[in-house]
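First the structure, which I've put down as structure tokens, then a few questions once you've had a look.
Only one protein chain is missing; all other protein chains are in place.
As written, the chain order gives the labels A and B, with residue 1 at the start of each chain.
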Amino acid sequence: MNLEMKRREFLKVMGWTGAGLAVAACDRPSFITSREGRNHVVSYLEPEEFAIPGVGVTYASTCQQCPSACGVNARVREGRVLKLEGNLNSPLNKGKLCAVGQASLQNHYNPDRITKPRVRRDGRLVEIGWDDALALLREKIGPDAGLNGKRFAWMTDTISGHQAVLVDALMESLGSNNHYVYEPINSAVWRAVCRDMLGDENPRLGIEKARVVLSFGADFLSTWGGAVSGSARYAEFRNAPRGVLIAAESKMTQTGANADLWVPVRPGSEGVLALGIANVLASSHGRDLSALPASVRAQIDAHDAAKVAGITGTSEEHIKRIAELLHERSPSLVLAGASAEGHEHGYDSVAAAMTLNLILGNVGRTIESSAGFPFPQLRARSGNGRSVIDFAQALEEKRFDVVFFKGVNPAFTAPAALRLNELLAGGPFKVALTQFEDETTLLADLVLPLYSSLEDWGTHVPSIQPERNFISIQQPVMEPLYPETRGFGDLVLSLLHMRGDKDYAGYEDYYAYLQHAFVALPADVKNSVTKGVGGDAAFWSAVMQQGVLEFNTATPAALVAKPVAFEVQAAAAEGNGYFLLPSANPNLWDGRHANLPWIQELPDTISKAVWDSWAEIHPKTAAKLGDVKTGDVLRIASEHGTLEVRAFVYRGMHPDAIAIPVGQGHTAYGRYAKGRGVNPYAILATAQDRKTGEPAHHMTRVNASVIRRADVTWNNGSGMDRLVVQGGSSTQVGRKLVVTVSADQFERTEGGRA
Amino acid sequence: MNNLNTNAALTPEQEKDINEDIRWAKINEDVLHSMESPRGAYWLSIIVCLALLSLAVIAEIHQYLYGLGEANLNWPHMWGLYIATFIFWIGMSHSGTLLSAILHIIHADWRKPIYRFAEAMTTFTLLTAMLFPVIHLGRVWNMYWVLPYFSDRGIWPNFRSPLLWDAFAISTYLTSSALFLFMGSIPDLAIVRDSARGWRKKLYAVLALGWRGDDRQWRNFRVAYLVLACFLIPLAVSVHSIVASDFAMSIMPGWHITSFPPYFVAGALYSGCAGIITLFVLLRYFFRFEAYMTIPILEKTCKLTFAIGMVWTYLTFIEFASVWYGHNAVDKELLLSKFSGPYSIWFWQMLFCGSVLPFMLAVERFRRSIPIMFVVSILLNYGMWLERWMIVAPTLSQGYEPFAFHVIFPSWVQWFIVAGSFGWFGLLFLIFVKVIPSVSMYEVKEMIYHRRHLAHKDLSTVMHSRSASAGGNAAAAADPRRTPGTPGLEGA
Partner (left out) sequence: MSLQNIIENWSSYRKGAEQGGHHNYEHLWGMVIDLNKCTGCGACVTACYAENNLAVVGHEKYSRNLGMNWLRIERYWDEPDLGEESVAEYQHHGASFLPMHCQHCSSATCEPVCPVAATYHTPDGLNAQVYNRCVGSRYCSNNCPYRLRYFNFYSYYEESWPAPLHMQLNPDLTVRDKGVMEKCTFCVQRIRTAKDTARRERRKVRDGEFTTACAQTCPTSAMTFGDLLTLHTPGGGVGETEAASLWKKHQVELGKSRQQKQNPELRGYRVFEGLNTDPRVLFLERVREV
């Protein structure tokens, strides 16, 4: 093995032959060095051993569709990547993959990718060469540009691993600390509460160990904390002895749809419900509250079940039942997600939920400390929603001359009330590192096309590490489709070169840097992989084959719970219109997957709608609005704007809430996304959580009215005047399709119970 | 129309099936006249039919180019109007067999003036019906794979599939009925030959197969005709039973019904009879066949239609009843949804047209009114067409799988093709009336001959002649009032 090989050569070999140095677990494992492969293009008439036409080869890499960083195995045949599957070596997803992960392929092969750098001339984006693009960048941020580092900002999505190191290095070289890590769908408030109450921002959540899980809108099966790992833990949780899942939400999430008990909560009153449950735990089940601050105890005392039922809309009987289950079946786990977080008092609500964990003694049992990741510089910079508000604030104050965007689309996901588009339009020099012509890219002055995640190198450190700490490796699985696109790491490295940074001058490209970084790892790490056989080359190729590098870390210290004081409130009283819930879409995510046709055509879990937006309402709300049926067009107006969207009526909503999934309503972003559905971000208020400053996305009040009725009886072919949903009947009409049995019966036949 | 006054009492002369005093030369003259140079109305009809047909051609080209989705067929509505209309046309084909074969062997002689066009209707409706399975195929260009031809790969069609049985049954039925039509026309074609000139003479000389009307020919003709008639009757019954099997052999609610074969046959005879009434009125009007297509014959046809209509009604309710006491929840659900679901508008129309409207036929006043019968007969067929649609579509919209419940309305492509099938049939029929005598001259003469003797109470002669005619002696040979100077008649 030749570790000094040049990355370009490497990729040439890869591209010509469909394989390379970094051959992972394959159908037919084989290896070739660059020197062997460089001199000839492989003909199918005389195929190399590793490029047998008709036989697939598998490469390990990392999925980049959401911040989870699941490991994938990419099946490559004849130089084309055909299919992604979960990488069994990844302790995170253990060989499994979700729908959007599967659809990475369409990200890679998307017909709307940007293939050449573009620059804004006379108001229009025109294609230029990389030399010109880099010259322009040198002009703006080069050593001679005279840029004050404080006037440089970078907005990225969640970033980790060596990319984060390089970005930090570049920021340092520029003297800037304006790195905004923006994730519209996040659990920042939860993390803040965990930090404050447990001293660990990303504790391990042992869903599989719990016998009861109570979720206040934490959709751990799709958008909260990693869909695939959450689902795997859920599957284990459902094995005998079977855990009970309770969801208290104002809009049924995918997790709620799988709950044993789903109870509606008036938006914003999750904290009150938590207090009510705590009250019953203390009063009826004798749980000890003495460890809690007096103010919290007082609040719990003040909220008996009857009162809480009045505020939250959850029935008293259900509150008592939930408390009973939590008390009887231990350990349990209480989680809180977007719907609890998204209010001005979101922190308090989440803290109230976390307090339940304390009361129930879950800390240390189902909530455990995350083992310290040995390389802090590689840790994930987890995104939050506040950064976009701060960013808009800074723009307003005209604090930046140059801003970079990577992996984010704030022009689409930021509430229109922030006026981000306006601020950007007249503001700094904007550079978009992107694959697609999304809303933010259209505002940019310079567009630098990136490799797709299947063409690029990278290392990723999931923010929530499973039982073992690990780095997930991202490696190219095929030759770049477009010669004039570049890898993210390469690009940052070349900017560092441009800045004349000494530390990184020795690395010709990102591949060289990565390889060096791995080879430079401590010997015990390397030996744990190679078992002492073979040198650095063997280590490197083993890591590439496995796709992950695990670390043996010491058992983490136990978590020490320290209750915090908080002041739970219910949201404002009735009469101010409905709460608009911009619900996180499991598949479209924050809208970044709206350009994937498979995802657009994948029916939503709850509504089964495709290719569109919809507004979820409770039948009571529908009756109040005038006998609204699924498919009728509603006009939904907040003080910041109006949306017209078709209704979806079902009983998984609180009657005071209207939920519109985010992700649609793009005005750009390619043929599959553009002009489809509505974007609820556009009409959100700009309120913030009082403690963390996170956007309070769930407290926008709206009015709704019917403006058009759907034609539902007959589909006359042109039949677009309806909400397009998969499936006819939403009931089983008495047939034996899905049979439901009681958990008791399950336990009798498959579990521990006799 | 000829008889606009519905209340007019018929004279004793008009009460007869046919006027026995018509001269034979007059018969030839009238019938041959109908084959002469077409008038404006004929060309207008041709234009209308061609226009309808061209609609279908446009629709079919569109569908061929873009796909069956353009017809608003979808999941789960894999079949639609094509199959419904296919069954409808197959049903229509039963009329000819009923009149020419069944009534022939039971010696109902009033059928004689009207059986020829009914038989033609059989052939042409089959030719129309056969278009539909072809049009509806996803890959039309491979349709011959349904046929059991010898392939060097040893690939055969699936002999278990009712669709394959269809292919066999219909092609057999078409061949037999075309043969029956042609054979029955030979004596008349000879008459045409004898009076025709120019190229027509040559054409009819070929078509008449050297018919001279001698004793031996008549004898052989009679036997062959009878044999073919006997062969055709079970065939007709089996054809529609097999079409019914397409549904009855399936597993779907609303299709998997044991009584479907007789139900389909009854429906077929019903719509066929109604079709005869419609064409009866049209031919009588356009070709002035009042002397042959008389009100009493219309009445007899109407009574027959009414009887069959009642059989159909009975079988319809039997179907409902069997669903009801069958206690299959899914079947019941479908039945109820036919009455109240999205298809209920059509379903009620079907029940009205199929079961209530025929009572008009039971009333003499209406029966004798040609305009009323014209309208009623069309409505009856409308009801029968709806019946076929109501068999095909509701089951598809609501089967076992609730997730597949769905209703879709056929698009213009389907409607155009359905309309075009009427144009196609009309065109074939219009050509037919100019090529083959639409009233059987020789059988009308036979009928008159028998009637005349019956009227004169000359029973022994009648009986003698009947047996004689069955034995092959032509009526012409015994005619006492043979008109001199019409040598062409010798052939009849």
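The rule is short, and it goes like this: a residue touches a chain if its C-beta (ideal position, glycine included) is under 8 Å from a C-beta of that chain, and two chains touch if they have at least 3 such contacts.
What you see is a predicted model; the values in this text were computed from it and never measured.
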Which listed residue, A:188, A:210 or A:252, touches the chain dropped from view? A:252
Thinking of the whole complex, not just what is shown, which of B:19, B:34, B:74 or B:259 touches the missing chain? B:74
Against the chain that's been left off, what residues of chain A make contact? List them. 54, 77-78, 80-86, 93, 95-103, 105-106, 109-111, 221-222, 227-228, 231-232, 234-235, 238, 242, 244, 247, 252, 254-264, 325, 481, 586-587, 597-603, 605-606, 608, 610-612, 620, 650-652, 676, 715, 717, 719-720, 722, 724, 726-727, 729-732, 734-743, 745-746, 748-750
What residue numbers in chain B mark contact with the hidden partner chain? 66-69, 72-79, 133, 136-140, 142-143, 145-146, 154-164, 167, 246, 249-252, 396, 399-404, 406, 408
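By definition in this document, only the chains that are shown with their structure count from here on.
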Taking each chain's centre as the mean of its CA atoms, how far is chain A from chain B in angstrom? 68
Mind listing the chain B positions that touch chain A in their complex? 72, 74, 329-330, 333, 342, 400, 402-409, 411
Would you pull the chain A residues touching chain B in the complex into a rising list? 713-717, 719, 726-729, 731-735, 737
